[in-house]
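Then we have chain A:
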Amino acid sequence: MLGIALYLVFFLIVVTIYAILVMGLNLQWGFTGLFNAGVVAFYAIGAYGTAILIGPERPELIGGFELPFALGLLGGAALAALAGLVVALATLRLREEYLAIATFGIAITVQLVALNFDALTGGANGLIGLPRPMFGYFETPNLYNVCYLVAVLAIAGAVYALLERAVRSPWGRVLRAIREDATAARSLGKNPTAIRLQAFILGSGIMGLAGGLYVGFIGFVSPIDFLPILTFQIWAMLIVGGSGNNKGAVLGVLVVWGLWTISGTLISQVVPPSLQSQAGAGQAIIIGLVIVLTLLFRPRGLIGEESVVSKHVRAARVARDNPSSS
Partner candidate 1 sequence: MSALLEVEAVTAGYRPDLPIITDMSVAVARGELVTIIGPNGAGKSTLIKAIAGLLKITSGAVRLEGTLRTNLEPSRMADAGIAYVPQTENIFASLTVEENLKVGAQILGGRAARERIAAAYDSFPDLTAYRRQKAAVLSGGQRQMLAVARALLTRPHLIMLDEPSAGLAPKLVTEVFQRLAALARTGVAILMVEQNAKAAMAISDRTYVLAEGRNRLDGPSAALIDDPEVAAIYLGRAGRRA
Partner candidate 2 sequence: MLQAIADGLLTGAIIALGAIGLTLTMGILRFANFAHAEMMTWGAYMALGVLTLFGLPTAPFGPLTFGWPLLVATLVAAGLTVALALLIDRLVFRPLRGRVGHLTLVFASFGVALLVRNVVLLMFGGRATYYSNELQMSVEVMDGLRVMPDQIFVFCFALVLAGAVYLFLQKTPLGLAMRAVSENPSLAGVCGIRLGKVVMWTWIVGGSLAAVAGVLYGVTVQLRPEIGFHLLLPLFAAAILGGVGNVVGAVIGGLLIGLIESLSVLVIPSGYKLAIPFLVLLVVLFVRPSGLFRGTSGGR
């Protein structure tokens, strides 16, 4: 029983971290219409950035600044945002899909740096023995995990609240206007490039934040945690839940990560070890099918469907009837 409860805590921490990741992607795709094909890169940059900033000093490694965790977290997010700035600056004025190609490229590049730049990233072994925030104050690792879950939930809640506030503000209104008709938005005094850039950088920073939180949770980073499949998983989570809708995004994480975990467990029990790589392919095929089938048959996801239309109407109505709120 305790085992299950502990596993649940573990599961929920990962879900919460992925939910933050999905919210970052939702800002880019769901609200702004920017295709990021390299989600894992920004997540990894945040993770490695945090790890390098908080890690203990070791002679063979660059970094090891031993900064407090909170600073490390912010630093990781800032680095991810910076990476977002570079690809966005290169591509935002061009054909839309160039951003997709460039983000795909940065994902490959980050993976290579993680694997090969031993002095910075620890190479294939990764960076281990990273301090976990306030670990010493807890009697047992299990209690620590429970508290970490609470902390991560609080951070996810804060991200959710801040994002909701931003997308329901005049800023969010401009985002939607630009997504619907950039030319008309320009003629009304909005600078589409600047606003898209803001959304992309902010989204990338949030992904980086998720990466840093992951490091705080497991206490090490290694390239294994940042495989390309993660990008696809995050995308599946977003569109299953319904892009452009943060509640849906969170639901999507539960559904897809649940599916992934259950199928993974089943496979490890049933399939002989010699066929594990094929079994992994089966899992990936599920993710691919989820993406393609949702796009074809339910493009607005599970709960994005009707609310996109009615949400704004309702918001506007509430605002009018009750001018002091909102």
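On the choice of candidates, all candidates are chains of the complex that A comes from, given by their letters.
In this text, a residue touches a chain if its C-beta (ideal position, glycine included) is under 8 Å from a C-beta of that chain, and two chains touch if they have at least 3 such contacts; residues count from 1.
Since the model is a prediction, treat every value here as computed from it, not as a measurement.
*Asks:* Of the numbered candidates 1 or 2, which one touches chain A within this complex?
*Replies:* Chain A touches candidate 2; the others do not touch it here.
*Asks:* Which of the residues in chain A come into contact with candidate 2 in the complex?
*Replies:* 33, 35, 37, 86-87, 90-91, 93-98, 100-102, 104-106, 108-109, 112-113, 115-116, 228-229, 232, 235, 277-278, 280-282, 284-285, 287-289, 291-292, 295-296, 299
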